[in-house]
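With one protein chain held back, the other chains of the complex are shown just where they sit.
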Amino acid sequence: MKKLINDPMNVVPEALEGMAKAHPDLIKVHFNPNFVYRADAPRPGKVAVISGGGSGHEPMHVGFVGYGMLDAACPGAVFTSPTPDQMYEAAKMVHGGAGILMIVKNYAGDVMNFDMAADLLRGEGFQVESVLIADDVAVESSLYSQGRRGTGTTVLAEKILGAAAERGYDLQRLAALGRRVAENGRSMGMALTSCTVPHVGKPTFELGEDEMEIGIGIHGEPGRYREPLKKADEIVERLMEPILKDLPFKAGDRVICMVNSMGGTPLSELYIVYRKVAEICEKSGIQIVRNLVGAYITSLEMAGTSITLLRADDEMLELWDHPVKTPALRWGM
Amino acid sequence: MKKLINDPMNVVPEALEGMAKAHPDLIKVHFNPNFVYRADAPRPGKVAVISGGGSGHEPMHVGFVGYGMLDAACPGAVFTSPTPDQMYEAAKMVHGGAGILMIVKNYAGDVMNFDMAADLLRGEGFQVESVLIADDVAVESSLYSQGRRGTGTTVLAEKILGAAAERGYDLQRLAALGRRVAENGRSMGMALTSCTVPHVGKPTFELGEDEMEIGIGIHGEPGRYREPLKKADEIVERLMEPILKDLPFKAGDRVICMVNSMGGTPLSELYIVYRKVAEICEKSGIQIVRNLVGAYITSLEMAGTSITLLRADDEMLELWDHPVKTPALRWGM
Amino acid sequence: MPVMRDDVVAWLERCAAVLEENRDYLTQLDAAIGDADHGANMDRGFKAFMAKLPSVADKDIGTILKTLGMTLVATVGGAGGPLYGTFFLQLGVKTANKLMLTPEDWAEALEAGINGVIARGQARPGDKTMVDALLPALEAFKEAIRNGDSFGKALQRMAEAAEQGMKATIPMVARKGRASYLGERSAGHQDPGATSSYLILKAAADTWANAT
Partner (left out) sequence: MPVMRDDVVAWLERCAAVLEENRDYLTQLDAAIGDADHGANMDRGFKAFMAKLPSVADKDIGTILKTLGMTLVATVGGAGGPLYGTFFLQLGVKTANKLMLTPEDWAEALEAGINGVIARGQARPGDKTMVDALLPALEAFKEAIRNGDSFGKALQRMAEAAEQGMKATIPMVARKGRASYLGERSAGHQDPGATSSYLILKAAADTWANAT
């Protein structure tokens, strides 16, 4: 295992210390329980938007705390959902009197831990709503199973809901918007290499020099299938087809498109991927009206990419363009 | 070799096509010769700031084209300096009547190719100045050799000079400022893994599972020395010591600090590095007044980091804070 | 003799030791169909509890078990944290103020714990989760007691049933938790949560082998 770390057990707190030192104007970090929160929290009268999840997906979520996005983010151990006390304490720290919106990715652990936190908070009289992101089309959707994983749409939802909260949406309206975002986003990802959880010390899975894994999640979980490495354009077709036909996206749709690095894939390759995504969308009459190309929701140092499309209406686009100022996403200010 | 590409020979043009599709509001791409330029070029009355170098370092330079930074960037083949016709055509496209400033990294190839372009342009009556970046303290500086490589300070120089050009600095003043930036910046990098040039197909060098290379450049060149892998804090000490004592940086200095990923190192590890950099600066009485933590000047998918410190005066800091709007660096607008 | 407060403490100490020992094994199972953290998560949780144990070891069984449950909730995270947290919290609720456990106490506590897990996670038998080890274990224990077996003997039946339940998860296709994302590909692998449940119940059977 080759990592720039000191102690595999201290990766999360030390990275948080580094963040606190790097961005004192934007964020503060609370330890035990761990959470990152806006330096100017609480914002009176504004719904507090909080999220969280296992660490190892940076910049998500901790890099998205700041004006126009999250009020707080709760990082668990690497690839492990955070504990209820983190969300409970974070929510109390940033609550501005207008309730709490939780953005939760659909993993058994995330759902249960956020639920427990919400129960605790409601028990103390706080208003809490949550929005569940379950956008990964690599997973069969079924009433009888866990349902789909939450992946790339989370990033877009945090941006849009963060902007809406900043603009004064009340909790109910925010939750309704969040559900609309969740319903209209679809993602799928693939890996060229595995990743190594620091305290495990060896790769989560093994991929041959000529193999790739299609339909992976964001935790080094095995994917939908494994096959010989293909050209980028063919890989993009394999990811786009299930995405497009799932919603389905149709000619005339306007979308926000994210081409995301799983961590170890360089920007030049992401643009090669984006080139093909754009070509497929053009052919299908789908209009990409906004995009993000970069590393936003990662699996440590995994090489690979994920594609997210969100069918966006005017309201979402206006909120997308609202200024944002966080360590990892910034525009308009 | 596992990469998201179609044809090793088409990596550069296809990535440029992707960039053009992703950022039509910010940039345009010219092919044959290849260069990326501001969508609103030429800007009358403004000095045109252009740069360039081998590809494989993305986002540098092509990701830094836009308001407040570069007017044009010329990408060569992977790790190969661009050719004079690229700079020549780019300069003519973006020239706004106030001369051309070239920001050149100190590599034999870059220097010669930019020189030839400058000669051609001067021959046609254009005013051309160039700023040479040679900031890598891993290389011994000597009058009888090539001198030092240009690395991280290039990113900071492009930001600061781009802002100054936007504010109406004339060519001479800009060149003088550029030289001041070049003189006050120092960098050093290290690698945990090698990288693979697409058309070569195998890693440029081999590093054992327990080895690291200290003092690497940005092209997979071997570094200053190789040694057993150490803890992040010790690695940072090995990089900071030569940086600090070279200028030297002294108590009371204010610096802009960049902790950069060589491509394959995730953000969490960069923050662990930043944590120690900040601690060392605090102990030395050096004040980090601005910072960048992320992948800005990379070597394809190489895992590793580089640290850059720039001793900044008020003028540089004011220019640093000036708005910038490029694919890879954006704030204030 | 029945299970005394100090026996409960001994059981939990043994759990901590067994989970530490099996940390890599559990993580390996989780790497195959999950995210390679179950071993580390459980170990972290029980280690945290071991640090707190001295301050509650002289309290009643309910307090000890509730402390464990709270500690797991606050330190484990993932799916394991809320599920095992709930499990031990419920065990604690049913054993509040007790200084010893009869077989009936244990059956009642275990049932409450399992119901808590099911309420929290909504898993059904056959979904390839810890429930597939826990439920048959409870049934086996109750049946053994009905058949007149000693407490220790019944606990052994319980552990055997947990082991069988754990092994029975191998061919199952997961419908809950992270393994469910794999669909058919989850078949052929033993569920890590069912395995940790077996280890925890086996530790009870081993520690309390002589209970009557």
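We call the chains A, B and C, going by the order they appear; numbering starts again at 1 in every chain.
Please note the rule applied: contacts are C-beta pairs under 8 Å (C-beta built on N, C-alpha and C of every residue); 3 or more make two chains touch, one makes a residue touch a chain.
Since the model is a prediction, treat every value here as computed from it, not as a measurement.
Of the chains displayed, those contacted by the omitted chain across the entire assembly are B. Contact with the chain that does not appear here is found for just one residue of B:Asn6, B:Thr83 or B:Asn184, B:Thr83.
Only one of B:Leu171, B:Val200 or B:Met333 touches the chain withheld from this view, namely B:Val200. For chain B, the residues touching the chain absent from view are 33, 54, 76-85, 107-109, 112-113, 115-116, 136, 138-140, 144-146, 148-149, 197, 199-200, 204-205, 217, 219-222, 224.
Definition applied: only the chains that are shown with their structure count from here on.
Shared contact partners of chain A and chain C: not a single chain qualifies. The central chain of the assembly on a C-alpha centroid basis is A.
Distance between Cα centroids is largest for the pairing of chain B with C.
Rounded to whole angstrom units, the spacing between the C-alpha centres of chain A and chain C is 32. Inter-chain spacing, taken between the CA centroids of chain A and chain B, is 29 Å. Contact of a single residue of chain A with at least two other chains is seen at no position. Of all residues in chain C, none touches two or more other chains.
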